[in-house]
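Please read the structure below before turning to the comments.
Only a single protein chain was left out; the remaining protein chains are all shown in position.
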Amino acid sequence: MLTELFTPSVQHALDLVGIFVFAISGALLAVRKNFDVFGIAVLAEVTALGGGLFRDVMIGAIPPAAFTDLGYFITPLFAAGLVFFLHPHVERIQVGVNVFDAAGLGLFCVTGTVKAYEYGLGLTSSAALGLATAVGGGVLRDVLANEVPSLLRWDRDLYAVPAIVGATTVVLCIRFDTLNAVTSGLAVIAAFVLRLLALRFHWRAPRAYNRSSARAEEGSAAT
Amino acid sequence: MLTELFTPSVQHALDLVGIFVFAISGALLAVRKNFDVFGIAVLAEVTALGGGLFRDVMIGAIPPAAFTDLGYFITPLFAAGLVFFLHPHVERIQVGVNVFDAAGLGLFCVTGTVKAYEYGLGLTSSAALGLATAVGGGVLRDVLANEVPSLLRWDRDLYAVPAIVGATTVVLCIRFDTLNAVTSGLAVIAAFVLRLLALRFHWRAPRAYNRSSARAEEGSAAT
Partner (left out) sequence: MLTELFTPSVQHALDLVGIFVFAISGALLAVRKNFDVFGIAVLAEVTALGGGLFRDVMIGAIPPAAFTDLGYFITPLFAAGLVFFLHPHVERIQVGVNVFDAAGLGLFCVTGTVKAYEYGLGLTSSAALGLATAVGGGVLRDVLANEVPSLLRWDRDLYAVPAIVGATTVVLCIRFDTLNAVTSGLAVIAAFVLRLLALRFHWRAPRAYNRSSARAEEGSAAT
């Protein structure tokens, strides 16, 4: 039942869109870090496929979808090529990239949660793996680029929360037996819109309780 | 037989204690790095569960225990919450944290070795995976925080050696068929005490042979 949320071809097309936009974000970071063309391709692949690879290894879906579906492997290379030739234009449309990335975030947190549940994991673990599917590629991207993962930094707009909301919505729907194409579509949209709002209004998560004080700010500036 | 070293509930309680103290160390580093509340939670989870996840993937225990036992997943969130609200106090009791972390190190190197052996690995590989269980989470924690893993640094007190001693004791007991609750408890205590002594007397491991010379020190200072 769960596998028939969308028709397979719609599901596949949505996956490829998510992979494409995540790959763009990886390739853009590679250009900013002054990597060569292979570095751009590697970072595009890792950003696009890393979260799904992690999930598939954890749930035992071996070999992972990234290695069985040629489209999953080719799409990031296409994105890397686009960025390689057009990156000043791609950077100029950063707003567009952010919107697509938010769409990828929404899609992946929902499809990741559903796939983990189909492989027999519990509701909490499924939601955790949905979150990991959505944010894992970005974390790997930043680790390979030798930067602090932007997921963890307090000075970035909310990224985990929209994915947590999307994944939680899915497991609640599963719990109350109301998961279908409409409700899972709503979960995608909820995560997507939340992320856009966080970007628009620069919503941020709090740091540790006493860390917001002036003393902590100094400490932070000193490091 | 091996699975009955301790009663399941004792074993489970010990695991949760180890997970909790490792999570505290991850959350504290996240606060020092000025991460937001989600960064604190992610680093707590990764530090607490990373070593066990790596071991479970290597031995084929899929899905890993971290995703099948809700307590393993919740405990780090609890630790992250504690650090979030109380971190100046937690830092003040750094000595206490170090003692608990040493206990986690001792527990995990022993239980990791036993679990790897139960899944059919050889004695040397089991010891290696026991070591990886004990130190893997800390390495992942430092990589995500964009720091050189403290495990690898020469200016940190011995951390790998106690875990190696614990894991080696276990495989010797297995080899000579004397592994039971008492001997494995002794292995935990040996690793635990060794780590405490290393902390107390600042025992460190040597660097490469000619690296201790004045010339090398200069080179080190220059980098």
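Chains here go by letter, A and B, matching the order in which they are written, and residues are numbered from 1 within each.
To be clear about the criterion, a residue touches a chain if its C-beta (ideal position, glycine included) is under 8 Å from a C-beta of that chain, and two chains touch if they have at least 3 such contacts.
From a predicted model like this one, the values you see are computed outputs, not experimental measurements.
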Item to complete: For the chain that's not shown, point to the residue among A:Pro63, A:Gly96, A:Gly120 or A:Pro206 touching it.
Response: A:Pro63
Fill in: Interface with the undisplayed chain - residues on subunit A
30-40, 42-43, 53, 57, 62-64, 67-68, 70, 73, 83-88, 143-146
Practice prompt. Write the list of subunit B residues that the hidden chain touches.
Written response: 57-60, 119-122, 124-125, 128-129, 139, 143, 146-149, 151-154, 160-161, 204-211, 216, 220, 223
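Methods note: only the chains that are shown with their structure count from here on.
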Worksheet item: In whole angstrom, what separates the CA-based centres of subunit A and subunit B?
Response: 29
